[in-house]
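A single protein chain has been removed from this complex, and every other one stays in its place.
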Amino acid sequence: MSDLIEQKPPRTVTYQVRVEFGDCDPAGIVWFPNFFRWIDAASRHFFEACGVPRWEETTRTLGVIGTPLVDTQARFIKTASYGDHLQIHTAVTEWRGKSFVQSYRVCRGEDLILECQEVRIFASAREDGSPGIRAVLIPPSIRALCD
Amino acid sequence: MSDLIEQKPPRTVTYQVRVEFGDCDPAGIVWFPNFFRWIDAASRHFFEACGVPRWEETTRTLGVIGTPLVDTQARFIKTASYGDHLQIHTAVTEWRGKSFVQSYRVCRGEDLILECQEVRIFASAREDGSPGIRAVLIPPSIRALCD
Amino acid sequence: MSDLIEQKPPRTVTYQVRVEFGDCDPAGIVWFPNFFRWIDAASRHFFEACGVPRWEETTRTLGVIGTPLVDTQARFIKTASYGDHLQIHTAVTEWRGKSFVQSYRVCRGEDLILECQEVRIFASAREDGSPGIRAVLIPPSIRALCD
Partner (left out) sequence: MSDLIEQKPPRTVTYQVRVEFGDCDPAGIVWFPNFFRWIDAASRHFFEACGVPRWEETTRTLGVIGTPLVDTQARFIKTASYGDHLQIHTAVTEWRGKSFVQSYRVCRGEDLILECQEVRIFASAREDGSPGIRAVLIPPSIRALCD
């Protein structure tokens, strides 16, 4: 009967972007690495909107320095250009033991511009102080804020 | 007997990157959109190394303004930081009618940092002069240079 | 008696910036080239707010492709970090024959973060189609919109 259990859709947070002249390339359209810049901002903005504190604070309290990317997939559907206002609709669509899936729909009003799906981790600094990172278990206090 | 036919591995071109301080985020590691910046440069560098002229020239001769991205997948394996020297090994691993697959291995010497696989198109400006683009058939003259 | 003539302060337009994690460097503060990214956006936003159309349109109607920078001076007073909301107050403080001075105050509420003063030109493409630019006389129709 599990298929009768209603699934609440995941919490979605929207991040607004104005596309600027300098975000565009000689073809006059957004140079694609800029979409990843905005998606990364939308990722953190999601956690901020859920009440997760700044990474400096989670570094002190939980040893968590941020949520680096492990894997990303993106599909570019329409182009955008300067003057456009975009909305990035962001949700965590799956929680795993040491990682989570974060999903994005970048829209210009009704137009879908791109879709992206990422795997991210919560990371700690290496114990030896070298510049690398390691994945930690999803902190329950952070997960509780996001549901 | 087709399995006896030797397949030539695709032509691979290597693009060199120095990671700079400003490419790194407050965690001290490369902020991931910068990897896409370098991958995009490696993509064009591949065509340049094959003898494909600048996009201004292909715009005049073929109506091709560049090779925008349609789809990308990337797997981030190790972190990098400023002072690192990276090598991006780039190949076109599949030619389709109106698109092609371009594949990247970003290495720091023996270390694999990330792998990326993209679908790109050869694009023309819209006929009505609006800022969008449209895919064209792979120009045979360009394909011949790249094999 | 000219010193009795009241000078209207120049029209000022404010552009809002949210500082993101990826805008900051390993020292945890905004990496300075990002301030110039935002200042450039504030420059165009000033003209947009005055009713100047997109550069594609001015290219067709006036031969003006944009307002490239000739000279800039900036003084960095306080640092900023991610989570900060900045206001860039922008004005044209002097019109010359073929150039103009655009001035910026980047603030975080009451705090002055940086001041910048630029000389920019209105530019046309080169007549021979090469990628360079040349300065043109300030178009009176644009100046009239900005006063």
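Per-chain residue numbering starts at 1, and chain names A, B and C are given in the order in which the chains are listed.
As a working rule, a contact is a pair of C-beta atoms (placed from the backbone, for glycine too) under 8 Å apart; a residue touches a chain by one contact, two chains touch by 3 or more.
The structure presented is a predicted model; accordingly, all values stated were derived computationally and were not measured.
If I consider the whole complex, including the chain that's not displayed, which of B:R11, B:R54 or B:K98 touches that chain?
Among B:R11, B:R54 or B:K98, only B:R54 touches the chain that is not shown.
Can you say which of A:Y15, A:W31, A:F76 or A:F122 touches the chain missing from this structure?
That would be A:W31, which touches the missing chain.
Since one chain has been left out of the picture, which residues of chain A touch it in the full complex?
Its contact residues with the unshown chain are 21-22, 24-28, 31, 33, 56, 82, 131.
Just the residue numbers, please: which parts of chain C touch the chain that's not shown?
Interface residues of chain C facing the absent chain: 25-29, 31-34, 36-37, 40, 55, 65-66, 68-76, 78-79, 81, 123, 125, 131-133.
Which positions on chain B touch the chain that was left off?
Here the touching residues of chain B are 18, 20-22, 28, 37, 40-41, 44, 48, 54-56, 66, 82-83.
Definition applied: only the chains that are shown with their structure count from here on.
Measuring from the mean C-alpha position of chain A to the mean C-alpha position of chain C, what distance in angstrom results?
About 31 Å, centre to centre.
Would you please write down the residue numbers of chain A that are in contact with two or more other chains?
28, 37, 40, 55, 66
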